[in-house]
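Report on one structure; see the data block that follows.
Note that one protein chain of the assembly has been removed; the remaining protein chains are unaltered in position.
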Amino acid sequence: MGALSIRNVRRSYGNVHILKGINIEVEAGEFLILVGPSGCGKSTLLNIIAGLDKPTEGTIHIGGRDVTHALPKDRDIAMVFQSYALYPNMNVAQNISFGLEMRNVAKAERDAAVQRVAKMLQIEHLLDRKPAQLSGGQRQRVAMGRALARDPTLFLFDEPLSNLDAKLRVEMRAEIKHLHRTAQVTTVYVTHDQVEAMTLGDYIAVMKGGMIEQLGTPDDIYSRPATRFVAEFIGSPAMNIVTGQRAANGFASHGVDLALNAQQRGVIGDAHAEGVLYGLRPEALTFADAGLPGTISLLEPTGPETLALVDTPLGKLMARVPGKVHQQLGESVFLRWHAEDAHLFDAKSERRIG
Amino acid sequence: MNSTSSPVSAAQSEPPIPLGTRLAEWMPKLVLAPSFVIAFIFIYGLMAWNGYLSVSASRLLPNYEFVGLGQYVTLWESERWWVALKNLGIFGSLFIFFGMAIGLLLAILLDQKIRVEGALRTIYLYPMALSFIVTGTAWKWILNPGLGLEKVMHEWGFTTFTFDWLINPDRAIYTVVIAGVWQSAGFVMALFLAGLRGIDDSILKAAQIDGASLPRIYWRIIIPSLRPVFFSTLMILSHLAIKSFDLVMALTAGGPGFATDLPATFMYTMAFSRGQIGLGAASATIMLATVAAIVVPYLYSELRTKK
Partner (left out) sequence: MSAASTARPFDWHRVALWSVLLLFALFFLVPMYVMLTTSLKDMAQIRDGNLLSLPTAPGFEAWSKAWSHACTGVDCSGLRPFFINSVLMVVPAVLVSTLIGAVNGYVLSKWRFPGSEMMFALMLFGVFMPMQVVLLPMSQILGWLGIASSIWGLILVHVIAGLPSTTLFFRNYYVGLPDELVKAAMLDGAGFWRIFWRIVLPLSTPITVVTLIWQFTNIWNDFLYGIVFSGAGSKPVTVGLNNLANTTTMVKEYNVDMAAAMIAALPTLLVYIVAGKYFVRGLTAGAVKG
């Protein structure tokens, strides 16, 4: 029994099924990320956890209590919205203490909570201002302060960084992570940005079409993606995937023999008749003197590394090479990789094999 | 941390929904209900009652004896009713036409970056702040045959000018048009101006780069994109015209005789001064049918596209 239990939650509107049976257990103090493309149902799930929406089937338990039918205010949760939703007619201090005021907390305690939170987030100098007078990052902090002041069992974040510019996003990400380590509150965080997902979460649930494709640690998700979708969704630039067949010598795609190690050879049995998907992350490819031949069609130097799109018999492959590249556009290169860096998926089910 | 997402249908027994949640769910409905019920009764209930009165034998007092379409027959045989309908046609079409034309013209002119636009707008619109009674009373004086406009024209040298429209049975209805347009043109202007201002500037700039002249731009691009405003204005003016009562009462009291009667004044006279409640109710039902025929399709299409 953890801090949050989502059991068999389904959400449908007539014939449209937004959530098709979600089961997640979150232990106290853990940071869970819900990530996925638009329409995958992550925001709906968050709203159901918050009590702003009701599941068609299934239950939600917070801190051991069944809260499926409880009002949001009775669930002991706090939420930070994408647009922060600060009350425009109140100043920062009133915004932060509003939740406590609604729970009839005494003024002295409310003020103490405001001070505590303001200090933690370094917004003491902003307490008298109205939201319209704050910058994006400051509003973000006030929104978090409002959530922190309630000292809830569960924190919910709904894409809170989407409205910030890139630099601010990086700063705030670090702050949220730091905050979580200090306050140790169980958190569920929704985002469509996979970098945020990888850097912030203890556990990531990758969602698609109302179902969870994979739930695991960032390392699990990255190193052992359970489905093709997860493999392509997490990691930027996306994993290179080619379709191959069992061949006389082992495995081939587009007429090119692809080396397999012992474990992989064992795993590709007769069952995968329609073929096998062979995936390689861009950083697994290196330029070498021998290997898969190809011509460079695009070069994107990003500073610490270079992204190179290489035209090969297997198709266009994206390689990620550290530092600068000596070759020019149009020149030939050879790509090499280690067999164990390959990810194998069944072509039909798109699920991982080995 | 574990998860599965296979579609398992587990029939779990749910705990009862707490009272607080139930109340919270019902609160919005409870709050809206009285207004809805009252509005519903007021609009549809009374409409139905009026409908029943129109098929009853009521005269001075309500008499709920059913007489079928007897009142309607009397209605359509009444010369006065036909005069009222004819007047509505004349008044309605002229009122709408001139109101829209002047309003659109003023809006286009004001859109040309005039310095005193604010002051001019205030001037064009202030008549809407007046009661139709005030407007009718003022114009009754202005169009006074003898002491009003006629006299001014005479003193300016147009000695053969006559303006006795107000007491001329054939012309009196046009005085109502004049007063009505005076009151409402500013409103039409405000609507069109808002519509014009809502047009994306970049479309106009593109047209200018393409070499179109100003009148061309107006004719081919701007006016067509004002179609929604046209329709809503048309709707509003139509229903104002059909409901016109105050203006006629103040300007001509329906006269001379009943030469400027409109359905609204007909209904009032029949129901409240002539002791013909059933007839009045019948005329009111006809008015309702006319308005509904215009408004309902419009509202339906508006609400459908505004999803």
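By letter and in written order, the chains are A and B; residue numbering begins at 1 in each of them.
Note that in this section a residue touches a chain if its C-beta (ideal position, glycine included) is under 8 Å from a C-beta of that chain, and two chains touch if they have at least 3 such contacts.
All values derive from a computational prediction rather than experimental measurement.
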| item | value |
| --- | --- |
| Hidden partner chain, touching residue among B:Tyr72, B:Tyr124 or B:Trp165 | B:Tyr124 |
| Hidden-chain contact residue, picked from the options A:Leu4, A:Cys40, A:Ile60 or A:Ala78 | A:Ala78 |
| Where the unshown chain meets chain A, residue by residue | 50-52, 71-73, 77-79, 81-83, 85-89, 98-99, 102-103, 146, 150 |
| Residues of chain B in contact with the chain not shown | 24, 27-29, 31-32, 35-36, 38-40, 42-47, 49-50, 53, 62, 102, 105-106, 109-114, 120-135, 137-142, 144, 147-149, 151-152, 155, 182, 186-187, 190-191, 194-196, 204, 214, 217, 228-229, 232-233, 236, 239, 242-243, 245-246, 249-250, 253, 263-264, 267-268, 271-272, 277, 280-281, 283-285, 287-288, 291, 295-296, 299, 302-303, 306 |
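Just so it is clear, only the chains that are shown with their structure count from here on.
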| item | value |
| --- | --- |
| Distance from chain B to chain A - Cα centre to Cα centre, in angstrom | 56 |
| For the chain A and chain B complex, residues of the former touching the latter | 7-8, 20-27, 30, 32, 57, 59, 66, 68-71, 74, 203, 205, 211-212, 215 |
| Touching residues on chain B, where the partner in the complex is chain A | 1-10, 12, 14-15, 17-18, 20-21, 24 |
